[in-house]
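Missing here: one protein chain of the complex. Every other protein chain is in place.
What follows is subunit A.
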C-alpha cells in the first residue's frame, strides 16, 4: 500500500485550462473524497492519476514511485467508473479475472483472488452471469470486485453511486465505508454529493473551477470553512450568508438595519467595512432570549421530525433559513424570536474569504 502525492497538476484541453495547479497529498490508507460542482475538474484529476489523461504540467507520485509518465496499468491503481464499464460479453467471473489473465497469473491464484473478492462483496451466486442479467447495484459490486481483485495500491472511484437509486445509494455508502475498513487501501473518491463526502471521508478536498478551495476532515470543513463557497457547499440546508457592515463595539449592521453581536476578530476591522455573516440553519435558536431578533415565518418545509423555517426579513432584509425539531406549534405567518449566537457566526470579507475569529 502507498500514499499519493500530486504536485501542481495542470491540464489544458485545447485552450481551456481545466486543472489550474492542484496539489494533493493523500496519506497511506486514507479515504479522501474530492467534492465540487459539476465541471470543476474532479474527473479530470482522477483520470490523470489513473494515467488516462496526460497532465500538461505537474507530477504524480504513488508510494515512492514517480508515475507521471507511466501507463495506467503500471501505476498500481484500480478505477471504478460511474458507468461501471463492465465487459458485456464476459461473465462476472471473467470480468473480475480479466486483469489477472492479461497479466498471465497462475490459474489457481486467479481463482482464489476472484472468489475472495466475490465473498467480500457478496456476489458469489452471480459469478456465472453476464452483466446484462444484473441489477444496477449488482453491477456496481462487480465493478468494485474487478478493482479489488487486482490488489491495487490506490483505489480511484468516480461517482460510483450516482447511478443508483436513493435507497441503494445509502446502503452502498455504508458498504464502501465497511470495505475501506476491511481492506485499508488508500482511496481517492470523487463525488458531487456532499452527504457522501461527509459520511465517507477521512479527509475532504473541495474543488471549484480547477482549483482546490479547502482540504480538511469533514468536521473541520463544516466547523471552519475557509470561504463562502466551502461554507455553502457542505451542509444542508445551506449556510445562510447575510450581507452586513462593521459597526462599533464588535457589532455589525445587517442590510435592513438590525444590529448583531460578532465574535471578536483576530484582525479587527474598521467600522464601515463590508462583510458577510454566515450562520448554519441548525445554529439559529428560536425562542425569546436576550438579543434575539423578531422574524416573520414566510414559509415552512416540514420534513417529519425536522422543519425548515424560512424567516422573511423586513423590508430590505435577506430571508434566513432555520432548521429545528418540529413540534407542529409554529405556523406560517407567526412571528418568532431568533438568536444568532456569536459563537456560531462565520465571518467572511468582501472577497468571500474567512475572517479569523478568536476562540474557535
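One rule holds in what follows: a residue touches a chain if its C-beta (ideal position, glycine included) is under 8 Å from a C-beta of that chain, and two chains touch if they have at least 3 such contacts; residues count from 1.
Please note the rule applied: contacts and distances are computed from a predicted model.
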Query: If you look up the hidden chain in UniProt, what protein name do you find among "Amino acid ABC transporter membrane protein 2, PAAT family", "Multiple sugar transport system permease protein", "Lactate utilization protein C" or "SufD family Fe-S cluster assembly protein"?
result: "Multiple sugar transport system permease protein"
Task: From the listed residues A:37, A:136, A:250 or A:319, report the one that touches the chain absent from this view.
output: A:136
Query: In the complete assembly, which of A:11, A:150 or A:173 touches the absent chain?
result: A:150
Field: Among A:26, A:40, A:55 or A:99, the residue in touch with the chain that has been omitted
entry: A:99
Statement: Against the hidden chain, subunit A presents residues 50-52, 71-73, 77-79, 81-89, 98-99, 102-103, 130-134, 136, 139, 146, 150, 163
